[in-house]
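A single structure is presented below for examination.
This part shows chain A:
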Amino acid sequence: MTPSYDVVLVGGGGAGLRAAIAIAETNPRLTIAVVSKVYPMRSHTVSAEGGAAGVIAPDDSIDEHIYDTISGGDWLCDQDAVEAFVHEAPQELMRLEHWGCPWSREPDGRVAVRPFGGMKKMRTWFAADKTGFHMLHTLFQTSLKYGGVTRYDEWFVTRLLVDDGRVQGVVAIDLKSGRVEAITAKAVILCTGGCGKVFPFTTNAAIKTGDGMTLAYRAGAPLKDMEFVQYHPTGLPFTGILITEAARAEGGYLINKDGYRYLQDYNLGTPQPHPVFRSMELGPRDRLSQAFVKEMEKGRTIETPYGHVVHLDLRHLGEKKINAKIPFVRELCTKYQNLDPVRDLIPVRPVVHYMMGGIHTDIHGATPLPGLFAAGEAACVSINGANRLGSNSLPELLVFGARAGRAAAEYASQAREVDPRVIAQKTDEHRRLEQELFGRKGRERIATLRDEMQKTMEASAGIYRAAPALRQGVAELQRLQERYADIAIEDHSRTFNTERVSALELSFLLDVAQSMLAAALAREESRGAHQRTDFPKRDDQRFLAHSLVSRNADGSCRVEHRPVTITRWPPGERVYGEAAPHGTAHQAADRPLSSGAGV
Partner candidate 1 sequence: MLRRHPEPLLWMLFSAGGVVSGMLMPVLVLLFGVAYPLGVVDAPTYDGLRALVANPIAALVLFTLCALSFLHWAHRFRHTLYDGLQIKHLNEVIAVVSYGVALVGSGVAAYLLWQLS
Partner candidate 2 sequence: MEQTHTYGDTPYHPRWLRRRVSTYWWLWKPAYLRFILREGSCMFVGWFTVYLLLLLAALLEGPLAYELFLAWSATPAVLIVNVVTLGFVVFHAITFFQAAPQAMVVRLGRARVAPQTVLLGHYAGWVVVSAVVAFFLLGA
């Protein structure tokens, strides 16, 4: 018997779980399945460290958060989406407080907030520096309360069931037994997270392989703004483990090999002993990562066996503050870098961190494909535009997870029953999986292809890009796609066949990579995280627009552009440092900050 639900959620991370709870609360009679390739609490949301933005401080305002987000995104954000997001974020974070999230507090018991990069006010809620971990576990544990949620833990979705232009479920492998099953539903929400594993050096976990993006793309939904990949300026060399922006928000300095706070040379303000909003180390991530590359070109970075680095200096913060505010940073440095930030400089370098682009959705999380919804990092609504501000992603999971959940619930309440004929597609998929992954004796190692893809992407679509390298990358990816047809799978077991999973993930990654290069080639301007050396200026005339990549029948990409939604904030110049953006509401506060005294 094929299990059938009203809504199937793919992904048990922050977005997926929030959506599941939203559905259960909207209509307790709906049946919900959460399908996830790892146990939900292992989802990558668990790694998020710094915090989640939501206007709560008395001196803050909704408009300021909107403006910071839009300017941070270099005016590529849809402003209606940003408005909805900023309005709902505080409520969502508050809801999480009511569900038990251990937010750090002020001495009087209220929730504390801290400054964050690109933000003009203190509005980042945090749970020390394990914010994502606490949010995910709170959501997961709270989701256990709802009897209507059936979980498919460690089930790997390989395909969407589409019939009659309508998405009606998924096909998934139960990893423990290896059996392939259809799980049908009136609506499907993809919350599968990002795709950092397209690149060699990333903060992202092994599971971030863009599965949902490719699932949607193959089913006919377009991917939006795929050229915008965020590099985080401070990753540990070798592992790529993230040192959260909170380390800079609490007062850390970035210094080059001469001990010089080099950001002052890149239009990011003048150094002050204490952090200043939207200035120096609290500039946006795209600018900081770009500054690193320039600094490296000037020969002022430090060479290590794992590439060039600069130093993050936290020593002046003192042991007490480090332990209270960023204990995980200390733990990670001690464990993985064998140094103690209380006494030592931390070597850091830019690292692929976040995908601004994703499955194209409207502000309710609906994709153009009826029955298909998406939320979280897998989706692109878009509130992040050309560069996401730190601490905007976690609240995005909540706001748009909940929105997608409600929209899907409503859709499912009215949708026709699932057409039993879609189940036949399971047989096709089953056959494909058997033939592609068990039937054939290939020669190519999965790891080799993956390494080559990652190298290709770094070479052609790194922090700075240009047409020749991008074209070369496109050609190389094409060759890798062909070689993929000849991969070797040594593992013939059906029980927990992780090699088969790696092969499927690689194929998802390859498609995502192709869409990124296609979109990057088509965007002949520089904006936010997308910097073309051959088109160094922003070009609002041609490219104040989202790129939409669709898949042609032969597997090639088609890129279109569609205008950005502008409501009240006409495109302006992005200014960081002391030169404040115009208007009283957008004044950069040139005063020292200190975040809440709570732990």
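Candidates were picked such that all candidates are chains of the complex that A comes from, given by their letters.
Everything that follows uses one rule, which is that a residue touches a chain if its C-beta (ideal position, glycine included) is under 8 Å from a C-beta of that chain, and two chains touch if they have at least 3 such contacts; residues count from 1.
Keep in mind the model is a prediction, meaning the values are calculated, not measured.
All listed chains 1 or 2 share the complex with chain A, though the touching one is 2.
Across the complex, candidate 2 is touched by residues 3, 33, 35, 144-145, 147, 150-155, 174, 176-177, 183, 495 of chain A.
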